[in-house]
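Moving on to chain A:
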Amino acid sequence: MVEIIDLYKKFDKNNVLNGINLSIKEGGIFAVLGPNGSGKTTIIKTILGMVIPDRGTLKVFNTNIKNNSAYRHEIDYLPQIANFPSNLKVSELIKMIKDLRGKTDEDQNLISKFKLEPFLNKKLGTLSGGTKQKVNIVLTFMFNSPIIILDEPTTGLDPISLIRLKELIEVEKNKGKTILITSHIMSFVEEVADKIVFILEGKIYFKGSIDELKAKTKQQDFEHAIANILTKNHA
Partner candidate 1 sequence: MKIQLGILLLLISTCFASAQTLTVCKADCDYKTIQGAIDSSQSGDRIFIKKGLYKESNLIIYKKSLHITGEEGTIIDTQQNGYGFSVEATDIIIKNLTIKNIEVSYTKEYAAVLLFKSYDFLIENITVENAFFGFLIQKSKDGIIHNNTISGEGLAEADSGNAIHLWHCEHIKITNNDVRRMRDGIYLEFGSNSYISNNYSTENMRYGLHFMFSNDNTYENNTFKANGAGVAVMFSKKIKMYNNIFKKNWGTASYGILLKEINDAELKHNIFEDNTIGINADGTNRITYIENTFKNNGYAIKVHGACYDNIYSKNNFLYNSFDLSYSGNLNSNKFENNYWSNYTGYDLDKDGIGDIPYRPVKLFSYLVNRTPESIVLLRSLFIDIIDFSEKVSPVFTPENLIDNQPLMTQVTW
Partner candidate 2 sequence: MLKILKYSFFDLMRSSWSYVYFAFYLLLGIVLLFLNNDLSKAVITLMNVIIVLVPLIGTIFGVMYYYNSKEFTELLLAQPLKRSSIFLGQFLGVAISLSMSLIIGLGIPFMAYGLFKSNAIWDFSLLLVVGVFLTFIFSALAFNIALSNENKIKGFGYAILMWLFLAIIYDGLFLMSLILFEDYPLDKVSLIGTMLNPIDLSRTLILLKLDISALLGYTGAVFKQFFGTSFGLITSFIMLTVWVVLPIFRIVFKSKKKDF
């Protein structure tokens, strides 16, 4: 579904991606992890076409994404910081995104799931961070695309919404979709992720299941496994 071959990207003199090779052929939840500045977001953004790689090929469903925009119909993306045009009302934003991407009825379910009805006629600028994130989630999940990319999806969510989000992710996974997640909340990752893609200094350091990671680092629990990788490499 997503195939990354030999991807390089430099920002100024800073090599962010140093030859990434990643192939995701099956459905499931992939957690992209790594220390700050390791290139997680850059990878996600290259997949989305927002960052243009210096070198390398990126294919989504076997089409090269270079100078292409139509492939993004296959991807739902939840951006990290949800800052929307503050003059728009929530309902207008949802309408607009539908207008840009195509029709869907899923939004009504999602709105009731996250209890957003009272906010529909409020301007986005007046919403709290958590509510904004809920709107963000609605916008992401209302289209039924085979690939879903979630960049820090848990930011600002209350426990109930977090549970709803997990349910959502589970439902989508069961549809056989590919879901890429970045998160700093290790418990969340451990709970939802099928596979871990660990990035270090612009390269894929590890790709496999959580158990494989534990085995590799000889650690009992996930958080320590991650910490182990980091301390070992920083030492």
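Methods note: a contact is a pair of C-beta atoms (placed from the backbone, for glycine too) under 8 Å apart; a residue touches a chain by one contact, two chains touch by 3 or more; residues count from 1.
How these were chosen: all candidates are chains of the complex that A comes from, given by their letters.
Every value quoted in this text rests on a predicted model; they were computed, and no experiment measured them.
Asker: Can you tell which one of 1 or 2 makes contact with chain A in this complex?
Answerer: 2
Asker: Using the touch rule from the top, collect the residues of chain A that touch candidate 2 in their complex.
Answerer: The contact residues of chain A facing candidate 2 are 9, 11, 45, 48-52, 67, 69-73, 75, 77, 79, 81-85, 87-88, 96-97, 99-101.
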